[in-house]
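Note that one protein chain is taken out, while the other chains of the complex remain in position.
A and B label the chains in the order they appear, each numbered from 1.
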Amino acid sequence: MSALLRVQDLKKHFPIGKDLFGRPTQVVHAVESVSFEVEKGRTLGIVGESGCGKSTTARLLMHLIEPDEGRISIRGKEFGNIGGRHPVAQLRRQMQMVFQDSYASLNPRLTIEDSIAFGPQIHGVSETLARQQARDLLDRVGLNPSVFIRRYPHELSGGQRQRVNIARALAIKPEIVILDEAVSALDKSVQAQVLNLLSDLKKEFELTYLFISHDLNVVQYISDDVMVMYLGQVVESGPVAQLYENPAHPYTRALLNSVPAQTPGQSKNYIVLEGDPPNPIAPPKGCRFHPRCQFAKAICAEKEPDTVKVSGSHKAACFKLPGSADHQTYIRLQEVSHEPRC
Amino acid sequence: MNPVVEVKNLNVTFKGEEGSIFAVNDVSFDLAAGETLALLGESGCGKSVTLKSLMRLHPMHKTQIEGQVLVEGQDVLKMKSKALSEMRGKTVSMVFQEPMLAFDPVFTVGDQIAESVMRHERISYKDARQRALEMLDRVRIPSAAKRLDAYPHEMSGGMRQRAMIALALACKPRVLLADEPTTALDATVQIQVLLLLKELQRELGMSMIFVTHDVGVAIEVADRTAVMYAGRIIEQGPVQAVLSKPWHPYTQGLLGATVHPGMDRNQALPAIPGAPPQLIRRIDECAFAPRCAQASSRCLSPLPSVNTLTPRWTRCIHADVSQA
Partner (left out) sequence: MNSTTQNPSAQAFAIAAETAAISRGYWATVWMRLKRDKVSVACALVLLSLVLMAVFAPLLAPYDPAQGTMLKRLSAIGTTGHWLGTDELGRDMLSRLMYGGQMSLLMGLLPVFIAFLIGTSLGLVAGFFGGWWNTLIMRTTDVFFAFPAVLLAIAISGALGAGFVNAILSLTLVFIPPIARVAESVTTSVRNLDFVDAARASGANSFTIIRVHVLGNVLGPVFIYATSLVSVCMILAAGLSFLGLGVKPPVAEWGLMLNTLRQSIYVQPWISVLPGLMIFITSLCFNLLSDGLRGAMDIKR
């Protein structure tokens, strides 16, 4: 099966600070050659800690931020603002996004109905029809239209607002929906309601999801495939069951292990990483994870590891993997003693 | 042994222009020396408000607090302001979710810790600096001597959180109040801080009240837990027992709705329908009844009082308390 969405070598550097001549003094390496594919009807989970570039990736896909490099194609059609590519406006009809902050992502001066009906009207749907559709969608996301249609965002609870945001994204009839921490700010009981809704909608509208979250349990529950990001790079990706059961990259292992057990009585041996994720302004050379990695050797600080197959579609970027080109060199090297960095 | 903290029938009401908010209703619990209690609940359930009452941190003119909050036998709610500021930071200390708010951005971290020690223990600046250094070392901030002269904004999120813990523990308090201290942290940093807190608690023999919305975090740190809903404790007991065999339907629902590994992906999550009530009136009946599948007409009349001194109890009148 060919991929519905294909992303190749997506890259974004943000210049920050300017010197006397307007040249940037520092560069944030936000997203560095990110590539992935999603098949129709599947959910790709993107996990990682703050500053790993997962949200930037989402905004790059929507062209809310202009990518420096990279190709984004849906069903083989390439989209972008460079000549020869299909216009971004068309991309936005096929891909929509739900943001984390349910309040900030709704215009406080517009009624719920106006917010949902706004998108379709932009795409030439008549006002009457757009409003009718808004009502149907509200009903579909579990909000009684007769009660909510004239309400303003501040009169709704967080869960209700996020339902409105989902309805707004679906109003354009997209094939792909990016959910950027869409349930992260919700309380657990409400989160479960919204997750159920997302599963139902996915079946009903044959949607494909990109589910971005820092909550590893939720990602495991909702995703078919998972992609782990660290400092702007993909360190590991693969089918959810394989990746969670048999994480190949040391970072993935530590990350998955750091989640406290949800059932009492199972005391856990944590793999505790030292320090915080480093600053993406000056990412470490070589493998970006090496300063926190317990398996790091000299080569890790010099060379960026290549992404290799673990099994099937499960891939990771680490010299420890037998498939890695420099695996033999890595094996022969002594482990370096570790000075905790921060 | 006498409990370090005893809270009896605590009521907190916020008076606003548009009516009152009954944030905490009739909350009672106690805390033994060296023990950790997790106040578990969702946003707006009153867990943070309860915690702040222990140090009387609410704005005075807008808040009405009733009941008793005894810390080492002394009622915090009746303390004069001098005794109160003596107690804050010395007997009882607090760590917050957002460490940037606990530190003054214009002073170095070392000076702020030293200042707190000097105020409470009347020792020289030099000795206080020495204590600050010890504390930074103790919370395992790398090259602590160098970090003594760092400003809060020069530290990373996890390190700031450690520094705040150092500040809170500098005067070796008897009780540490922790208000979601790891919620804003990344997963790999959260576990570092949780384990650190547990270890420091053991070393210093402190008691700890830990406010969290995360079941996993409660399991990791706490000995006992009190589950809160709509301003009341609805179930209390040893963490193991409460979270493996919950009695109250809300606790059951909360655990069921929390996504955990090994869930069947093809089945819908057992979500709790509806949303918590607004606390614009004092709710004496079961506040969870409108969302509860087991509710009966009895749940809608004021609930009988419960003996909160038993090791495990719940406010639910339908709970099967035989299975422990």
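FYI, a residue touches a chain if its C-beta (ideal position, glycine included) is under 8 Å from a C-beta of that chain, and two chains touch if they have at least 3 such contacts.
Bear in mind the structure is a predicted one, so any value in this text is a computation, not a measurement.
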The listed residue (A:64, A:129, A:241 or A:282) that touches the chain absent from the view is A:64
Hey, which of A:16, A:104 or A:129 is the one touching the hidden chain?
A:104
Of the listed residues A:18, A:77, A:123 or A:309, which contacts the missing chain in the full complex?
A:123
Going by the touch rule given at the top, which residues of subunit A touch the chain that is not shown?
59, 62, 64, 89, 92-93, 96-97, 99, 101, 103-111, 115, 118-119, 122-123, 142, 144, 147, 150-155, 165, 168, 172, 193, 196-197
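Keep in mind that, in the parts below, only the chains that are shown with their structure count from here on.
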Please compute the C-alpha centroid of subunit A, do the same for subunit B, then give the distance between them in whole Å.
32
Touching subunit B in the complex: which residues of subunit A?
49-50, 157, 159-160, 187-193, 195-196, 199-200, 214-218, 220-222, 244, 254-255, 258-265, 270, 272-273, 275-277, 279, 340-342
Quick check: in the complex, which residue numbers of subunit B touch subunit A?
42-43, 141-142, 156-159, 186-192, 194-195, 213-217, 219-220, 239-240, 243-244, 253-254, 256-261, 263, 265, 268-273, 275
